Each structure stands twice: as structure tokens, then as C-alpha cells.
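With one protein chain removed, the remaining protein chains of the complex are shown where they sit.
Moving on to chain A:
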Amino acid sequence: MIYGLIAVGYTMVYGIIGMINFAHGDVFMVGAFLALISILALGAGGIAAGPAALLLVLLLTVAFTALYGWTVERLAYRPLRGSFRLAPLISAIGMSIVLQNYVQIAQGARVKPLEPLVPGGITLLTEAGFAAQLSYMQMLIVAVTLGVLAVFTWLVTRTPLGRAMRACEQDRRMASLLGIDTDRTISLTFVIGAGLAAVAGMMYLLRYGVIDFYIGFLAGVKAFTAAVLGGIGSLPGAVLGGLLIGLIETFWSAYFSVQYKDVAAFSILVLTLVFLPTGLLGRAEVEKV
């Protein structure tokens, strides 16, 4: 599910400006750190954990991460708009390295732990020594992801901003001929993408309890895999891809070996690119002219 959230950010930016934002995974990492800082700051401020505190953390995290997303677009991508296709890609990889090292210097290279904020769960069934459990944390992640995606889907399909975003995706020059400020629309796209990554970062922090400056890389590449598997440019595809990658990893770990779960995920990427380049829900590019 977390992969799905990150994958949506990838897919959205790709869909609208035709560029893979390789720094997206690191924005997710920054989001996780900002969530940690918010939780600690609120804790120091005497605000106890609870639904209200978590919501506040979520808002703070999304706001600050969105600011990062905006800055990244402004500094690293906008000046390169209109240059050859590879330029922003290289700039994105540079931005990814910058963010990683920046967090490493600012926060240290060591793993940051956080005690579980949402303990407990329910036991679904117990049989012959096995217990199938569902923690409240997992339920929270599923609920938040679905909620965020619902809001996001509404935004893209039903609002003027979403319409402007889709217009920029299909024909940016024509969009500006209709009076749409395309630079602003693209900035907002990055801001929203970063906001989604922030939610994912916070969920990751709450779920796993440990983060470091390097989590963005692996999560980013896996989310990219999820986006490709689902069909890049397709939002439901990104969610589906995220779910599938998560399930594949889990089952692989359970039945084969945990050490090779990344190999399993990336084999999917290779297989998808070779045999199904448009992904599961990707659209074939057929247009009547």
C-alpha cells in the first residue's frame, strides 16, 4: 500500500510532464524524517499520542514535504524545461543524491527508531498454533491510503485544477493558449506528489518504526516498479502495482527467502518492461487524429 502511494506520485509527475522524477523516493524519505521530527516535537511540547496528534503530525509532514517538492521542481526541473529529454532526468538523479546527503548530514547516518504509536490489533483466527493477526497500524495504513487516493482521484477528475493538469499532460502549449499558467500547474503537481510521498513516509515510519537517510532509494525504485507494472501514467494502475509488488515481496519472503525479495521485485520490473511495456492498466497510444 505504501508503495502504491509513492507510485501514484511517480505516475502523476510522469503523466503530466513526461519525466521520471527519480528524486521522488527521496522526497518520501524526507517526509518520513519530517514526520519523525513532528512527532518528537509534539511529544516534547507535551501533546500526547492520539488520533488528534497523529492528524496534526500528518498535516505538518504533508505541508513541509510539499514545500520540499515545490523547491525541488523550482530549482532542478523548471530551468531545464524545454531542453532535451535527458537533462531533467539527470538533474533528478542529482537531486536525489543531494537530498540523501543533506538528510545524512542534518540528521546523521544512524538509523532513527520510534516506538510504536499505534499498538495492538485483532486476531482474525487461531488454528493449530498459528495466529492470523491484523494490527490496528495495518488497518490505519489501508484506511489512510484509500482515503488519500479517493481525495486525489476526485481532485484529478472533477476539479478545474485536475482538468488543467490533464490538459498540461496532453498538450502543454495548447493549455497555455487557453490562459492556463502551465508553470504553476506543474508546480502544483509536484507539490501534490510530494504531499502523497509525505503521507507514505509517515506511514512507513509508523509501520516499521525505523528510518534512515537511505530508505528513499529502495522504496523509490520499488514504487517505480509498481508504477511500471500498473502502467505508467495510470493512477489506478499505480495503486494496483503497489499492492502487487507488496504481495509478491511478502509471499516471496514467506515461501522462498527474505534475502532475495528485492530480486523478486526487480525481476518483475524487467519482465514487465520486456513483455508488457504498457503495464497492466496502461493505455495503448491509439488516437484518432
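Throughout what follows, a contact is a pair of C-beta atoms (placed from the backbone, for glycine too) under 8 Å apart; a residue touches a chain by one contact, two chains touch by 3 or more; residues count from 1.
Rule of thumb we're sticking to: contacts and distances are computed from a predicted model.
Its record in UniProt calls the unshown chain "ABC transporter ATP-binding protein", which is the match among "Autoinducer 2 import system permease protein LsrD", "ABC transporter ATP-binding protein", "Multicomponent K+:H+ antiporter subunit C" or "GntR family transcriptional regulator".
The chain omitted from view is touched by exactly one of A:L55, A:L134, A:A150 or A:M174, namely A:M174. Checked against the full complex, the candidates A:R78, A:K112 or A:R166 give a single residue touching the omitted chain, namely A:R166. Residues 160, 163-164, 166-167, 170-171, 173-182, 287-288 are the ones on chain A that touch the missing chain.
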